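The complex appears here without one of its protein chains, the remainder shown in place.
Let's look at chain A:
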Amino acid sequence: MRSHLKVAAAVGLGLGLTSCASLTKGLKAAKLGGDADRLVAVSENTQKCDKLGAEPAIQEEYALGSALAIQWVQRGGGLMLATATDQQLTTYVNTVGRNLAMQSPRPTLQWTFGVLNDTRNFNGLSAPGGYVFVTRKLLQGVDNEGQLAGVLAHEIAHIVLKHALHQYASVKVSSCKGAVVGNALVSAAAGRLLSASDRDGKLDLDSDTGLLADLTEKTVELAGKGHRKEEELEADRLAVELMLGAGYDPEAYRQLIAKTPDGGGFFANHPKRDERTKQISKVVLAQKAGADTFAELSTDSLQTPALPASFAAVKATGVAKDAK
């Protein structure tokens, strides 16, 4: 009988929200009792789960982002901080990154930039709350500060646009619905998700490490598949705006993209270069504002600064030498 209930609930879920709500209302009104009542309860709880798809409060974002940052650092072989030269390099990356971030649409986040020891993957990573990481392999591949700024701006854009939070929200909703359809509180964490869906959908992850761990690890699994191509294009657009706003020539970022093979590392889920080329003929751009209109961006006086001396350590193939 329970399996029938599961099938009915699954069918109800498949009908979509509006029809599901209508079905639930009809069944409730009919007062059939027994399995029908249980089906109504499942349907109502499923609908409540959708509240968990709401944008999380900033404390919830910081908790998730911090836990994801721990995961990225662990998976990236730790941060390059062992020597004075490593720390100088981290300071430099933070100087470039925080200048961009303080001009972004989320200027009040506590932005932190770090370099992962990873020498195999050409990659940039971000986590909600303002954590941005680049791999040592990526730093070995950049030719100037403009290219570094482009990569950092792209990762800043993912945080500003809350792309990982969208993945997290879908994890919350699907976990909640999974618990409901399973007709059992399969775990304490799932129970607390259901409880939150009874309220406003907001979670206090700092006081519930079990739930934080559960949701973080599920989000990591989803994040491993990468962002959608549309999100990558959106992040590229904002990255270029951030570069122009700070005075960097985005041509440097274009050159970095151009020299990287399609489908690898940082660009694994990014649109192919050919796709971008096709867009060129489709879009008309008017950059110059009129005399009586204000435009936020300018292409005058843009720069492509060279890399500092502290970059020599990362360019070396072996372990960075301490410059002390």
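To be clear about the criterion, a contact is a pair of C-beta atoms (placed from the backbone, for glycine too) under 8 Å apart; a residue touches a chain by one contact, two chains touch by 3 or more; residues count from 1.
Everything below uses one rule, namely that contacts and distances are computed from a predicted model.
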item: Per UniProt record, name of the chain withheld from view ["Branched-chain amino acid transport system permease protein", "Spore germination protein", "SH3 domain-containing protein" or "Transketolase family protein"]; value: "SH3 domain-containing protein"
item: Option touching the unshown chain, where A:Gln87, A:Thr119 or A:Gln140 are the choices; value: A:Gln87
item: Contact footprint on chain A, counting only the chain that is left out; value: 57-59, 62-67, 69-71, 73-74, 78-79, 81, 87-92, 94-96, 98-99, 102-114, 129, 131, 144-145, 160, 205-209, 212-213, 216, 233, 236-237, 240-241, 244-251, 254, 276-277, 279-280, 283-310
